[in-house]
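All protein chains but one are shown at their positions in the complex.
Think of it as A, B and C in the order they're written, each chain with its own count starting at 1.
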Amino acid sequence: MLLELKDITKKYGDFKANDQVSFSLNKQEIHAIVGENGAGKTTLMRMLYGMEKPTSGDIFINGKKQNIDNPNIAIELGIGMVHQHFMLFPPFTIAENVVFHHEPKKGWRYDRKKAADEVAQLAEKFGMKINPLDIAGDAPVGIQQRVEILKVLYQGADVIILDEPTAVLTPLEVKELLVSLRELVKMGKSIILITHKLNEVMEIADRVTVLRDGKVTGTLTTKDTNPEELSRLMVGRELKNNPLPSIEKGNEILSIKNIEMTSKKSGKTLLDDVTLQVRQGEIVGIAGVSGNGQSELIQAITGLAPVNKGSVTLNGADMTNRSVKQIRDQGLSHIPEDRYLWGAAKEANLVDNMMMTDYAKPAFQKAGVLKLKEIRRYVAESVKKFNVKTTSIDTSAQFLSGGNLQKLIAAREIQKNTPFLLAAEPTRGVDIGAMEFIHEQLIEKRNNGDAVLLISSELSEILALSDRVFVMYEGKIVGEFDHQNASEEKLSILMAGGNNE
Amino acid sequence: ADESGNSGNSSEDAKRVAVVLTDKIGVNPFFQQISDGATKAADEAGLEVNVIESSDPTEIEQNLQVAVAEDYDLILTATFDAVDALTRVAEQNPEQDFAIIDAVVDLPNVKSAEFREYEASFLLGAAAGLSTETNKIGIVLAMDVPQINKYKSGFEEGVAHVNSEAEVLSSYVGSFADPAKAKEIALQQNANGADFIAAASAVSDLGVFEAAKEEGFYTSGQDIDRTTDDPEHIVLSQLKNTDVVAYDFVKEYGEGNFETGTQSFGVAEDGVGLTFVTAESESPLSDFIGQETIDKVTELKDQIISGELTVTNPLAQ
Amino acid sequence: MESLFDLSLINSTLRMMAPLLLAGLGGAICSRVGVFNVGLDGLMLMGAFLGVAANAYTHNVWLAILIAVIGTTIFSALYAYMTINLQANMIVTGIAINFLSIGITTFALRTIFDVQGAYYNNEMQGLPTWEIPVIDQIPLLGNLLSGQSPIVYLGILCTIVMYFFFKKSVAGSHFDAVGINPIAAKSQGIKVKRIQYQAVLISGVLCALAGAQLSLGQVTMFSENMTAGRGFIALVATMLGQSNPIGVFLSSGLFGFTEAISIRLQGLNVPTNFTLMLPYVITILAMFIFKDKTQLSALKNSAGSSR
Partner (left out) sequence: MNKLKTNATVFIQPLLAVIVGLLVGTIAIMLSGESVIVTYQEMWDGAFGNLYFLTNTLERAIPIILAGLGVAFAFRAGFFNLGAEGQLVMGAVTTAIVTVYLPFQGLLNMVISIIAGMLIAGLYSFLAGWMEQRFQINLLISTLLLNYIAVLFAGYLVSEPFRDTSSAGGVPQTVMVDEASRLPKLLTGMNLHYGFVIAIILAIVIAFIMKRTTFGYEVRMLGQNVFFAQYGGINRKKIMFTSLLISGMLAGLAGSVEVLGIHYRFIEGALSNPQFAWTGLMAALLANSNPIGTTVVAIFLAALDTGSLGVERNTDVPNSISGIIQAVLILFISAKFTMNFLNQRKKEGK
């Protein structure tokens, strides 16, 4: 056995993030860890990597007990970690990021040429395509992910911990990543993989450990289990399968006609003649590899960036290049694609976070004075209704797990009862329980006769929820399908810039 | 604060003097002079003295009020910064004796001493105008404010009186304590041809002196005799005997012949002056100035005293 | 005025900018590692005082500078300890450091030398001026650049060294990394606190030199609060130069230059307060040209700690 964690407990105050967790990893094994948001997966790995100290319990590497006090020791022991939130230096080049803290030197000088060469070689060896001289911050997430893995490999790690590596990747990138991981195992590495996606577990892992509320609820061999059993272990119940009942479509709520947007900086065309409509009682999905204009489309619809041409009509009124407030008043609600950047103020409490976009409603203010009592009651009810796990509504948002924050944002936007909802990546990085819940809510909204535009890089999500699907590629709409006609295959080809004819 | 009145000095009935300064002593040698003068007189006359520095102008009034409350017999303050505060405090406490140096407060319980520095500046300017070989004379001033500019106007008048050819270069440091910049300014004036550069910039004067030493031009000091520091380059000093006035005031008070009212100190009263002209100096007279110049300036001094010559009071416009 | 742009202008600019440059570089190295050092003025004042005090006792200007550097570095360690270990608000601590050094130097002036206001002493030797052999020979340039105090040249040298440190060295890239993303740096096994300490201590050294240039280079004396707010101008130079050594050099140069000009402009018939304003106005105008698009990481840190 390469590595073993025995009876690890980690307490934050009175709260046990990990409770008597035992875990082992064999050589050339891929061992997955699954569990709901906040189950304690990241915490466990942080202790293995020396970023936290266990309250009790022991860590054995190659049978020897080790005291891993800081990441340096972990790195020396051959343990590397790719963090859930990337640990990159955006202004540095990819090569500089990879060799960081192990830089090749020429005398006192940083031998950047050698670094680039070494990184290029390393990337080649493991079959990862990157350009070492690109600026890391400008690279797409998929590439950044590779940079993180290369960094770990460069440090000579034998054990590689990956914390939710696929949450931010496009399906294609996920495929590539999984191929790379198999490659790594062949070359003698061992891998711990944290993920929320059970299909990935089934596809690639040898064993899987399930955590719930800080405790291990099972360690299974993937051959002998199935996704249903795993989800039961994770959430403690059977998951429902939400059907999409066919209902009558109503009037056009959102109508986008021939819009165009160009980058102020580079003059590049970001949106090119995009036209689409969303009607009442309909979920329209936008599929596409991220970075193909989806973000710009969101900004154009929501008023966060101006379009150069074309028109946006919402609920019967022309909303082209209006302010966010005007558009929201006209009937928009919006689950943003990045919950930390757009969707929340981390340091503010749940009340403040929940009130955004609602605070000006007559129900919550009079002559500019907030009705705090009503507001607090409303927030408390919403938190309960949407099952947001928190100690109190006065906690600041940063202490919610990702999934719970996402539920809070969904609650905020769905409860507004607007005729139109724009849902961008509504379940990114969210556990399966929460995902099920959010999907239910979207469908319910549609069934109530509202219009929903769903933008997601998760094909399964698009396919499960959309009445109609559009595919975006390089700022253009390159295809449209009905619910029945859409398939993963057809979409994938268009998403990659191919042609269906 | 009342208890300190009689019980505080039970042993003997010594009179107590508070010297309330408007700034920290270090900011200007002028404060040191007043403090020294008052302390010396108090020692001689057997008075108790307490020197209180204020950190900023807002504190002056408070310090004056507390001094009244703590039953000091005489409260001595100085400079124009104290005028507003003193006016108010003195009006509220008509029984209390006050004195102010270098500014006037016209109240029955205040004794004021004002100085006609412009007369001394005139003499300095005249000496400079007579001595310059380049017909360019510099003056480095602290700030462009009236209480500093009174030195400038007398100086320029003095130069013009004796030498219509001479040009006066005047520059401001822009602060009261930046010797490095003052030096830079002096170097600049010297580079433009000034062979005599008067220093009138409080602590920053030291920067001008250094420049003179390095570049070999001539300069003058202010308030006290600075020629002793470097007689070769600091060739004159215009004098302002605030220490003497502070000494006199306190001494008079100790001796019981303190009378309120305003006294003006000019050349005639020996309140202001110029080294070698109105007062001896330990240092030798520089050849740059020369006895001849001194004689001429001494004549001017006599004319001022006799009233034959009046120097314009820049503040009385 | 005939002498507005004479040769000595460059000379004068170099002299005036040297303290700003050195302290500005100190501010720059701090901000590169995410520390917003508002205490530059206090560190400078400490350096100026220690330089003069040590000089008066040792009669050796070089030894004096060494002592000033050591003393100021120790003083800057206080700032480092407060902000890095005790996580005190950087800006409050910086302002307190400024107040503290005014207090300490004034108090020491009185207790050590028994004077108030200023200490000078005719026996005290200031820094010599150096004629630089080769440059000296070049007809025009020689006059312009030669004949400055060694610290002026050291300032230029420090700019170059720091430029290469950040551009070429491994340690430099680690400094940057700490400023860009301290959590990531820590997760890679970098000792973030140690690097921040190093940066603050180096800024101590640089500010000591800046102060010594004032009190031993430009003049040979110490007067209370003689930095006259130069530390804040240095801070502006740091920010305007976007913490880049060359940028700091240029912005402190701009400031030194306009200040030299403003002295010359006093001869014109413009109210003095307006000529004194010139350096500040020009600096603001300069910002219209060199826009600051990048957010300083130090800024973010300090703003973060302010909430």
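Assume a contact is a pair of C-beta atoms (placed from the backbone, for glycine too) under 8 Å apart; a residue touches a chain by one contact, two chains touch by 3 or more.
Keep in mind that what you see is a predicted model, and the values were worked out from it rather than measured.
> Using the touch definition given at the top, which of the shown chains does the missing chain touch?
Listed by label, the shown chains it touches are A, B, C.
> For the chain left out of this view, which of C:54, C:96, C:118 or C:162 touches it?
C:96
> Write the list of chain A residues that the hidden chain touches.
Residues 13-15, 302, 304, 323-325, 327-328, 334, 336, 341-348, 352, 355-357, 359-360, 365, 368-370, 372, 391 of chain A touch the chain absent from view.
> Since one chain has been left out of the picture, which residues of chain B touch it in the full complex?
Given the touch definition above, chain B has residues 1, 24, 50, 52-59, 61-63, 65-67, 69, 80-81, 83-84, 103-104, 114, 144-148, 150, 315-317 touching the missing chain.
> Give me the chain C residues in contact with the hidden chain, please.
Considering the whole complex, chain C reaches the absent chain at 78, 82, 85-89, 91-93, 95-97, 99-100, 102-104, 106-107, 110-111, 232, 235-236, 239-240, 271, 273-274, 276-277, 280-281, 283-284, 287-288, 291-293, 299, 302-303, 306-307.
To be clear about the criterion, only the chains that are shown with their structure count from here on.
> Note the shortest touch-path length, in steps, from chain A to chain B.
2
> Quick one: most central chain, C-alpha centroids?
C
> Going by C-alpha centroids, which chain is farthest from chain C? Tell me that one.
The chain lying farthest from chain C is A.
> CA centre of chain B versus CA centre of chain C: separation in Å?
35
> Would you mind listing the residues of chain B that make contact with two or more other chains?
None at all.
> Please list all residues of chain C that touch 2 or more other chains.
In chain C, nothing touches at least two other chains.
> List the residues on chain B that touch chain C in their complex, please.
24-29, 32, 144, 169-172, 174-175, 177-181, 183-185, 187-188, 191-192, 203-204, 206-207, 210, 229-230
> Mind pulling up the chain C residues that touch chain A in the complex?
It is residues 168-170, 172-174, 176-177, 180-181, 183-190, 307 of chain C that touch chain A.
> Quick one: in the complex, what on chain C touches chain B?
Its residues touching chain B are 3, 6, 8, 12, 15-16, 106, 109, 116-118, 120, 122, 214, 218-221, 223-226, 228, 259-260, 263-264, 266-267, 271-273, 276.
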